[in-house]
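Shown here: the complex without one of its protein chains, the others still in place.
Naming follows writing order (A and B), and every chain is counted from residue 1.
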Amino acid sequence: MATLGEIAAVSSARLQGCDAATVVTGVAPLNRAGPGQISFLTQARYRPFLAKTRASAVILSVEDAADCPAPALVADNPQVAYARAAALFEPVAEARSGVHPTAWVHASAQIAVDAWIGPHSTVEAGAVIESGVVVGPNCVVGAGATLGERTRLVAQVTICHRVRLGRRVLVHPGAVIGSDGFGLALDREGRWLKIPQLGGVVIGDDVEIGANTTVDRGALEDTVIEDGVKLDNQIQVGHNVKIGAHSALAGCVGIAGSARIGRHCMLGGGVGVAGHLAIADRVQITGMSLVAQSIAESGVYSSGLAVEPNRAWNKISARLRRLDEMFRRLVALEKKLNRDRST
Amino acid sequence: MATLGEIAAVSSARLQGCDAATVVTGVAPLNRAGPGQISFLTQARYRPFLAKTRASAVILSVEDAADCPAPALVADNPQVAYARAAALFEPVAEARSGVHPTAWVHASAQIAVDAWIGPHSTVEAGAVIESGVVVGPNCVVGAGATLGERTRLVAQVTICHRVRLGRRVLVHPGAVIGSDGFGLALDREGRWLKIPQLGGVVIGDDVEIGANTTVDRGALEDTVIEDGVKLDNQIQVGHNVKIGAHSALAGCVGIAGSARIGRHCMLGGGVGVAGHLAIADRVQITGMSLVAQSIAESGVYSSGLAVEPNRAWNKISARLRRLDEMFRRLVALEKKLNRDRST
Partner (left out) sequence: MATLGEIAAVSSARLQGCDAATVVTGVAPLNRAGPGQISFLTQARYRPFLAKTRASAVILSVEDAADCPAPALVADNPQVAYARAAALFEPVAEARSGVHPTAWVHASAQIAVDAWIGPHSTVEAGAVIESGVVVGPNCVVGAGATLGERTRLVAQVTICHRVRLGRRVLVHPGAVIGSDGFGLALDREGRWLKIPQLGGVVIGDDVEIGANTTVDRGALEDTVIEDGVKLDNQIQVGHNVKIGAHSALAGCVGIAGSARIGRHCMLGGGVGVAGHLAIADRVQITGMSLVAQSIAESGVYSSGLAVEPNRAWNKISARLRRLDEMFRRLVALEKKLNRDRST
């Protein structure tokens, strides 16, 4: 529950045709919002719903404000304004501090007095849990790990030994941070010998890590995820990878060992990045592409192929296998034609 | 242990050359089954084993029944008949009800008297656990979540706050339902601001959700998985996705936010579906394909490319990069030839 005045204040929006005292109790999309709800216009495909919206107020841009039949909160960046406004309507988790009776905390761990360790969580020797941290139910915090101020592990999260998380890091259920990297040496008989993974993981401030995402510890030095990085669900980050600040990776991305991703990069869903390469700042990779070599220039890159009806695709695929032959036949034709002409 | 008569009854099969009282103690493939075991013929590649099978009885189709040297259970749909018969041989889990002494259940949660909450599981405030539900060991059921009748969380499952599961839903270990969607707004400095994820997840009846699969909660409205949907392992379902009834998705599929999948669809392993698009009913996508645009017609679609020996593939791949040039050279040749002819 918030007044339009309060919402305008947190979202840096200007009230237009609004009574600042109007009370709003929830958020809804433009086509569903009713009285008492605030809505927003941040995507073009919702514009048709603006004229008939029944929302109590709409967050939108200067350009759209003129067409708004309802009271408006006009913002320079309506999406950012909406993100800030919506935070007022998040269910407030019961403020808890202390250690739940079913949790187990090693005597040598340091837990800030206002931190919370939830049911069935395990905190190993020497771990440091800073002020305001929330460790949800059924988490494991390994020996010597550090969770910075106001970091939150939602539930079932595993933070392995000596991993360091910054402040306000949000880790979703099932994520594993600091598992061993995939380091193997091949012996004379073709058997794999494990290379001990002695490095750690260092994660900056304001990082978000999605459900069931895995981040491996470094082989010798640390795997590094810089400030403000956002990782979606089911991402795999190999050992010694470095992800630059404010990059965002969509679900199911896989990054092989020692790859370096720049700052402000965006990787689409299912992208694969080979090991030991570097991607420059501000590079975007579209979904299901494979980055097999370093990318030195910012820009948008792709290698995903979109579906065709199966029968057509089978033909394309068969022809593709003869592409080299096709090219050679083309060159032969060109030569023949030039020869014919010259004779 | 079951008699052939009992098996015939549950699987709607007709006995042929069988004594209904014959006792069977287990199930085995045609080429391995021995006396006391029942087998089945549901895939053509097992047909060669039929003539010599030592099984006590075989579930098969009318067409195959004539060639069966053993007693037969003849079924219209042998695969369905087998599925029903095999259920008689599943290890019967000890019937348990109540709350394990090591589980922790919030005082405000409602647990049906015949439900079971296993060791080290956590059930948060206001959760509703209906009749016959089994919550296996080390699960987390979030605040206000609902598990419908006879739903089963196998182990290590996370159901986030306010998520609603229907009846007879089966969730395998490591699955996470209701984690935050990947909603971000970009501010002027290129930093990502989290958009609160205020929606929920609603899952219908008879849904199966594989190990380590993740289903995100909606941004404002709900992510919806309709009745009878089957999700394999390691699938990622983004926020506000809707999956129509009786669709089956194989392992490692990724579905980006707000995509709508129709009813009775089948997605092969590793398929990626882009966001904000719609797939019609009865669409099949073969493995490792990318759906980048809406599909309006039912049918089979593909974009996966199968392996070639690496050397051949490198040539194809190099030629592919010159495909536009190749096309232009082809067109130039055509023009030249027409010009030559007309002169």
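The rule we apply is simple: a contact is a pair of C-beta atoms (placed from the backbone, for glycine too) under 8 Å apart; a residue touches a chain by one contact, two chains touch by 3 or more.
All values reported here derive from a predicted model rather than from experimental measurement.
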item: Residue of A:S11, A:T42, A:Q79 or A:N138 touching the missing chain in the full complex; value: A:N138
item: Contact with the hidden chain (one of A:R47, A:R96 or A:R319); value: A:R319
item: Residues of chain A (touch criterion as defined above) contacting the omitted chain; value: 102, 104, 120-122, 124-125, 138-140, 142-143, 156, 158, 160-162, 174, 176, 179-180, 182-188, 190-196, 198, 212, 214, 216, 220-221, 234, 236, 238, 252, 254, 256, 270, 272, 274, 276, 285-286, 289-293, 295, 299-303, 305-306, 308, 312, 315-316, 319-320, 322-323, 326, 329-330, 333, 336-337, 340
item: Contact footprint on chain B, counting only the chain that is left out; value: 27-29, 32, 42, 45, 77, 79-80, 82-84, 86-87, 89-91, 94, 100, 102, 118-120, 136-138, 154-156, 170, 172-174, 206, 208, 210-212, 228, 230, 232-234, 246, 248, 250-252, 264, 269-270, 287-288, 304-310, 313-314, 317, 320-321, 323-324, 326-327, 330, 333-334, 337, 341
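The rule we apply is simple: only the chains that are shown with their structure count from here on.
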item: Euclidean distance of C-alpha centroids - chain A vs chain B, Å; value: 25
